[in-house]
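If you scroll down you'll find the structure; I have some questions about it.
Heads up, one of the protein chains got dropped from this complex, but the rest are sitting where they should.
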Amino acid sequence: MTDSRNTLFERAAQRLGFNLSEAIRIGGNYTPAIVHAGTAYVSGQVPRIGTVVAVTGRVGAEVTLEEAQRAACICTVRTLAILRQTLGSLDAVAQALRMTVYVQSAMDFTQQSEVADAASALLHEVLGEAGRHTRTSVGVVQLPKNASVELDLVVAV
Amino acid sequence: MTDSRNTLFERAAQRLGFNLSEAIRIGGNYTPAIVHAGTAYVSGQVPRIGTVVAVTGRVGAEVTLEEAQRAACICTVRTLAILRQTLGSLDAVAQALRMTVYVQSAMDFTQQSEVADAASALLHEVLGEAGRHTRTSVGVVQLPKNASVELDLVVAV
Partner (left out) sequence: MTDSRNTLFERAAQRLGFNLSEAIRIGGNYTPAIVHAGTAYVSGQVPRIGTVVAVTGRVGAEVTLEEAQRAACICTVRTLAILRQTLGSLDAVAQALRMTVYVQSAMDFTQQSEVADAASALLHEVLGEAGRHTRTSVGVVQLPKNASVELDLVVAV
């Protein structure tokens, strides 16, 4: 028997240092996720663990590709945690649809896709075939709280 | 009796200096809004009042947080004006779904969420519970016409 999505998710979350007994905190004046007409929208997530943004700074300058990939994974775990909290279970995800990945980039850093690949891989690891998604990754000049990566996700439920 | 959304909208628009008798002008080769299958997509709005972009320049350098928040509010009023024009009334908005906020940012400006909070607050002020939304805010290097802020919105109708 293969592991369930929720088990796979918990394993990934623990590997990245999450304490899943804490609810996900959202700072601003908006909501973590909205479900409408079979589509769930998740707000943009930075690599926050608890109250701390775990990976900050400019990728290609003070942050390496590997650290940025870890940041992308933390964003993805947060996104999955929000979906699980909103939907009751990750089994309710029918299909990932769209991921947009923003990388705080040095002027000459051009590996935004490679950063995003780590997020994509984690989505596949937890959701299997339902983790297939379309994706856009871009390099931005700054992100909230100096986060190195931010990503948002739309899924079918 | 509470004020209607259209009244609340007009009050916010006047506070920000709009002349609502003018139709919203769109510069480029695209359309302000499209409704399809119960979802309305609104094009990215810069803080234009009439023919002038009211807040230009880089936030965190020549533009303050407070000015950027005003810019975000003007973008939101334009977005609501387009929705009212397209749908006939703001009462037709069932639920805001997704807001993406782009802030023209200095390299070290990290308060994109605080800029976006002003837009979120205005959406709540006018739409009430239907103004709840998911959000992504990022810092970009430039925006059309040197605008300080640009935002786009997807809503359920």
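Things to note:
For clarity, chains are labelled A and B in written order, and residue numbers in each chain start from 1.
Going forward, a residue touches a chain if its C-beta (ideal position, glycine included) is under 8 Å from a C-beta of that chain, and two chains touch if they have at least 3 such contacts.
Given the structure is predicted, the values throughout are model-derived calculations rather than measurements.
Among A:31, A:56 or A:112, only A:112 touches the chain that is left out of the view. Annotation for chain B: contacts to the undisplayed chain at residues 27-34, 36-37, 41-44, 100, 102, 104, 140-146, 150, 152, 154. The chain not displayed touches chain A at residues 37-39, 94-95, 97-100, 105-114, 116-117, 120-121, 124, 132-141, 154, 156.
Rule of thumb we're sticking to: only the chains that are shown with their structure count from here on.
Chain A and chain B, compared by their mean Cα positions, are separated by 26 Å.
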